[in-house]
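Every protein chain except one is present and positioned as in the full complex.
Then we have chain A:
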């Protein structure tokens, strides 16, 4: 039943998008201006544009997959076609995610377990955290150039704080009794860290992974908006410059798919690594 409504709503929205504008001249009060295909294109047009941008049909309108070599030729013609752009965006997102998560985790652990360090760094962290990270993107592009590095740094910057704060909280919340139990069972300082503090902090880290991967993608796209050679963000900017609503929409849809796949992947890893938690507290 739920599925029925989900499909019905989806099809309904697509139908309004596709044909709604046709009613605009007759009943203008019913159809808002935003449905103008000049801004939002139309599903059918977006689909055709997707086939062209993805080199699935040639400029003549034939399927490339039927003709040997046609697909490669089409791909070779452009510096930033759909596949290359997706590859670069995905790659930089994952790098930003990986570096942000690992450095945020280590920093959070260090400061969370040391009252001295956390006292010293507290004002700096609060100050930095008050800056909207995206505001730094132009500076980063200036400093690191328009290549991959600047995108990774931007993504890292948005991810690292999120992960840091979660890990920090988690490191403070480690159960004293677990530490005592480990000590009395013979654990030394380092063994306590490795076998108690890290695993119990992990639970908090994981709670931040799903937002972290989305943040990383946002960081990369913003970086690409400002200056890039490849990537879906650049693709959107180019389409905008040519006034191609369909092109922008294709890029947005690809981003949506990328985002869904990344989030689902992270959730699977998370569910596996947190399998020891009782089902009722799996909410995060």
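FYI, a residue touches a chain if its C-beta (ideal position, glycine included) is under 8 Å from a C-beta of that chain, and two chains touch if they have at least 3 such contacts; residues count from 1.
By our rule, contacts and distances are computed from a predicted model.
Colleague: Assuming one chain is omitted from the figure, identify its UniProt name from "Electron transfer flavoprotein alpha subunit apoprotein", "PQQ-dependent dehydrogenase, methanol/ethanol family", "ABC transporter ATP-binding protein" or "Cholesterol oxidase".
Modeller: In UniProt, the chain that is not shown appears as "ABC transporter ATP-binding protein".
Colleague: Among A:110, A:187, A:237 or A:252, exactly one should touch the missing chain; which is it?
Modeller: Touches the omitted chain: A:187.
Colleague: Which residue, A:26, A:116, A:242 or A:275, contacts the hidden chain when the whole complex is considered?
Modeller: For the chain that is not drawn, the touching residue is A:275.
Colleague: Using the touch rule from the top, list residues of chain A that touch the missing partner.
Modeller: Counting only chain A, the missing chain is touched by 175, 177-178, 180-187, 191, 195-196, 199-200, 202-203, 275-278.
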